[in-house]
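Every protein chain but one is kept in place in this view of the complex.
Let's turn to subunit A:
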Amino acid sequence: MSTTIGRRAATDSPAPAKKQKQGQGGSIDRQRRKLLMPFVGPAFIFYTVLFIVPAIGAAWISLHVWAGSGPMKFVGLQNYARVFKDDLFLKSFGNTLLLLFVVGAAIFILAFAMTLVLRDMAGKKMVRNVIFFPHLINALVFGVLAGFIFNPGGMVNTLLKPLGITEPPAWLAQENIFPLIMATLVATTTGYFTTILMAGVDRIPPYFYEDCALAGATAFQRLRYVILPLTWDVFGTCAVLWTISSIKIFEIIWVFGGSSGAGIPPTQSWTTAVYTYVTAFSGQSTPAYGAATASAIISLALVSVLVVLLRRAMRRDAVEF
């Protein structure tokens, strides 16, 4: 400590008042700058070595035919061509898009509707706390529970029986699993996005609503001219968040199928994440690392394009208030 004081005292004394202040800020700044290595270094190294390098490695591997051991054969973009001819991948990719857009749209409509109701409802804190909680639970749990609730002797069917439905649909039949997964995801994710939207809506100062009341605006006008414009940026953030997280969906699909039988989920419900995992690690066929990473890179490309588009589209008017 004493050295820094001494040094500053030395620079201070000859300098005129104005310069003194500059020198002061500069010295703190200079000192801070020296901390670049010790402060940012560890984070930078961890992140680069175990995250960015693998990501670049994935792009490299996707250009090769490789079974994990032995020689890598460079094939250029053939893996991508191969993957796009693979029915399994097309199915997985289609499912990922379904999750992204259909489930996403459902979540947003529901979350926004819930936000509007919640905004001025008694007991909103409690409701908000309860609907947020599923976000903290591993999606595996929902997969397992849904498997139980919908199994032939499960809760849904015992509920339907008194209603006269003695032959309920085979919920967990392979062709029904994916719609069921989509429904489960909507049910378990909506709460999280409602909470985020709520945070945005709550930031709107009350006097805007009071203004609306004075001006005699209808509920729809208030929604159109106050609430929507002022929460537009939050919508954008939510859309980006959903895009990123929907691409990663894996666990729930893995056990949704697992609970109904075989170790690997039925191909009808695969997503690109499942496709990548199975192609590389299932142990049932020779691992095709090239195709697996190609599929992952395609999902990364999808995320990047969508995020860029979303940012472009949502940028239009970030209203300051």
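Going forward, a contact is a pair of C-beta atoms (placed from the backbone, for glycine too) under 8 Å apart; a residue touches a chain by one contact, two chains touch by 3 or more; residues count from 1.
Throughout what follows, contacts and distances are computed from a predicted model.
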UniProt lists the protein of the undisplayed chain, choosing from "4Fe-4S dicluster domain-containing protein", "MoaD/ThiS family protein", "Carbohydrate ABC transporter permease" or "Prokaryotic cytochrome C oxidase subunit IV family protein", as "Carbohydrate ABC transporter permease"
If I consider the whole complex, including the chain that's not displayed, which of A:97, A:160, A:182 or A:307 touches that chain? A:307
Can you name the residues of subunit A that touch the chain not displayed here? 1, 4-5, 8, 24, 28-29, 31-36, 38-40, 42-44, 46-47, 49-55, 57-58, 61, 68, 113-114, 116-124, 126-141, 144-145, 148-149, 153-155, 158, 192, 195-196, 198-200, 202-203, 206, 209-210, 212-214, 219, 234, 237-238, 241, 244, 247-248, 250-251, 254-255, 258-259, 261-263, 272-273, 276-277, 280-281, 289, 292-293, 296-297, 299-300, 303-304, 307
